[in-house]
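For this depiction, one protein chain was excluded, whereas all remaining protein chains were kept in their positions.
Here is chain A:
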Amino acid sequence: MPDQLLFGMEVALNGLMAGVMYSLVALGFVLIFKASGIFNYAQGVMALFAAMTLVGIQNGQVPFAHLINATLGTDIHNFGWTVPALAAILLTVVVMAIFAWLVNKFVFSHLVNQEPIILFMATIGLAYFLEGVADLMWGSEIKTLDVGLPQGINDWLETTTFDAVGYGFFIDNLDIVATIIAALLVLGLILFSQYTKQGRALRAVADDHQAALSVGISLNFIWVLVWSIAGFVALVAGIMWGAKSGVQFSLSLIALKALPVLMLGGFTSIPGAIIGGLIIGVGEKLFEFAIGAPYLGGATENWFAYVLALIFLVFRPQGLFGEKIIERV
């Protein structure tokens, strides 16, 4: 098999894996948009906050230590214990649920029936506020995330492909784990929405707020629930991305990788977020490999993802799996 073809196949495979990582971020956006019509600008910051909280809990870091020390003249930084990864993840989920309740209580319950742009602006404010809180709570330094995820080249795949085609393919073990987790996450979300009372209520709210209210579904509860789930998805995304680069403030920028995925897959479809992510991942990586790096000086992935999404938008404005908006007079 020609080398270029093998390289192209390796790039495409890695593009699929990168796409899964984008989808993990996009899922959080979809969940909130589907249930409440809010485009949550703060989703990236939520991933940052969740990952920082996880590391902070795991390492026994005292939250707001800098503030406490400056105010009280103390010198405390650490509780002196470490929390096992699984327990720390569970505690972080609880923190994200509390965050969801607070957001609903103090922000969105006051903005019911407001224009979507007002809700969007509120999430912008929320993003900057949360970033500041994360900084105050856990500090700005880069934190090493260690929840036992494997990293590095998958030896089995490399050896197998080398034996088969004479070229060992590279796949990062972390990407394989991310793919499995994303699949489980989507499966879990589908089962939850299909087979649980709360899930059905969530779908009812997503379909029609007014009708859901009229049959006694609590909008407040559903919004807290959906923000909690989005918080959990943000935690998963934060763990996967944070394992690569350490947990740091640039994590919030992963939201930028999710936007073209949403444009392509639609804002209301969970399968759309996954398929969109895969298309964007493969598309941008293959473009960089075949055209970007050899002819355009490289670094084309960021903008090409948006070009790809725009092309889809022109032909299908609601995205691949989005619901067509029909407004009747």
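Note that a contact is a pair of C-beta atoms (placed from the backbone, for glycine too) under 8 Å apart; a residue touches a chain by one contact, two chains touch by 3 or more; residues count from 1.
As a working rule, contacts and distances are computed from a predicted model.
Peer 1: If you had to name the missing chain as UniProt does, which of "Carbohydrate ABC transporter permease", "Leucine-binding protein domain-containing protein", "Aspartate carbamoyltransferase" or "Cytochrome bc1 complex Rieske iron-sulfur subunit" would it be?
Peer 2: Answer from the record: the omitted chain is "Leucine-binding protein domain-containing protein".
Peer 1: Looking at the full complex, which residue from A:125, A:298 or A:317 touches the chain that isn't shown here?
Peer 2: The single option touching the absent chain is A:298.
Peer 1: Could you tell which one of A:34, A:209 or A:257 touches the chain left off the display?
Peer 2: A:257
Peer 1: Using the definition of touch stated at the top, determine which of A:144, A:160, A:194 or A:220 touches the missing chain.
Peer 2: A:144
Peer 1: List the chain A residues touching the unshown chain?
Peer 2: Missing-chain contacts on chain A: residues 7, 10-11, 14-15, 17-18, 21, 66, 69, 73, 77, 131-132, 135, 140-142, 144-146, 151-153, 170, 172, 241, 244-246, 248-254, 257, 285, 288-289, 292-293, 297-299, 301-302.
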